[in-house]
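The complex appears here without one of its protein chains, the remainder shown in place.
Entry: chain A
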Amino acid sequence: MSTTQQTIFSSYDKDPKFFDEIFDEKGNVKEVYQTLFDLYSGHSSQDFAKLNDKAKASFFNQGITFQVYTDQEAKEKIFPFDLFPRIIDHKEWETIERGVLQRSKALNHFIWDIYHDKKIIKQGIIPLDLITSSANYLQQMIGIDPPGGIYNHISGTDLIKHADGKYYVLEDNIRCPSGVSYVICNRTALKRALFGVFNHYNAHTVTDYAQNLLEIMESVKPRGVDEPNCVVITPGVYNSAYYEHSYLAKSMGVELVEGRDLFVENDFVYMQTIKGPERVDVIYRRIDDAFLDPLEFRPDSALGVPGLFSAYKKGNVCLVNAPGTGFADDKAVYTYMPEIIKYYLGEEPILNNVHTYHCSRPDELKYVLENVDKLVIKPVDEAGGYGISIGNRLTKEEIEKVKKTIQASPRKYIAQPIMSLSVHATYIEESESFESRHVDLRTFCLLGADKEFVLKGGLTRVALKKGNLIVNSSQGGGSKDTWVLKK
């Protein structure tokens, strides 16, 4: 067994700079992974090459693809799936679950406040400009009470594990977080490829997501409706997440519609069917705010439903998620999350925010100037990664230059410690063995009227290129089945 172990794990690179999910500091396999490690070590590299093909075939047969946009065309690709699952024990998971729920609830309070009293601004906790300058802050939402008081029914919080072994929140996604269908399909694929391993672990199911999503949607039905008619609206087959839209509609047992299948009359929404119009009460929309209603937002939208927004405003239909949530998952708002949680819930944040130094505050500026080499410096008003300086990659001259730029206009800059993503054993086709690769974790949290749910599992995304920290699928990232163990 020791010889096979050498083959499939021989190119595994243990770097003490990063937190390793599988091996501890001494290089021993962690308890929770031991059984799996032993099982995998019993197979040869040829076995894994075969299993890898089997898993790929499973994805192909399930029809799970995503689109990569190039300059000229969009290509359908199979989402790379990794054979080595990520395991999270129940204790660790409990913290994650409480943490993401806390954030979702705080964000919901925050959005309500901003579209009503703006108390948090009046109290001087959040600057007014931060909100009103956001393109995703919708004037149209001011004063509107969404059914059940819920704005972010679905939240996708992205977590990483830093070198200190603690989870940090990278960002909250509360517009249209996608990826949940991959979580479920990863489980199916792994079961098809390696059914035996599930006999040794007691992992929570992930297939209950659709049922819970439907219950959440039904809980936010408009007033006076007994049995709400729910639908999923998609921009159409050309959208990169179309697979997910159709998967969710199918597994909830509701209709998948496009804009032109719906129409609004007297501020009620109807769906055209062969039996005539049928009223629609709750819409899980996978269309961006700007495209929802051409009479209210972008007039050139061919994807939305004319008049939909007035129906929503009257409370005759519920949109999941509510329009105008986007200002709250903004990068700039992120830095205020600990304050937001304390202000609305009176609780300490359970999950860590990446610490942010505001150069506008003199003592923090002092720290930043003394520690540029250990920090990432970001301008507050730039998007898309422009103007970012990563301290440990700068020369001495460059560091001096950055310091001068910050001192010239400290209000324009924030600084954060350099975060390193934890590493996990990942099957690499080229070397036919397991190597260490960086991973993150997207969680899925649902909020309804008197109901909440966190999917026990998540999407572990893995950067397949060696040393790469970018896990996005458009950048050649893959994903892993993620097991949350029962007590």
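The criterion applied here is as follows: a contact is a pair of C-beta atoms (placed from the backbone, for glycine too) under 8 Å apart; a residue touches a chain by one contact, two chains touch by 3 or more; residues count from 1.
Quick note on the criterion: contacts and distances are computed from a predicted model.
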- Given the choices "Transglutaminase-like enzyme, putative cysteine protease", "Sugar ABC transporter permease", "Anti-sigma factor RsiW" or "Cytochrome c oxidase subunit 3", state the protein name listed in UniProt for the chain not shown. "Transglutaminase-like enzyme, putative cysteine protease"
- Item | Candidates A:E25, A:E227 or A:D300 - the one touching the absent chain | A:D300
- Item | Option touching the unshown chain, where A:Q62, A:S246, A:S310 or A:N468 are the choices | A:S310
- Among listed residues A:D145, A:D208, A:E265 or A:E429, the absent chain is touched only by A:E265
- Of A:P85, A:G99 or A:P177, the residue touching the omitted chain is A:P177
- Message: Need a quick check: the contact residues on chain A for the chain that isn't drawn.
- Response: 66, 69, 74, 118, 121-122, 124, 128, 132, 139-140, 142, 156, 173, 175-179, 182, 235-236, 238-241, 263-267, 286-288, 290-291, 294-296, 299-300, 302-303, 306-307, 310, 313-314, 326, 329, 459, 461, 472-474
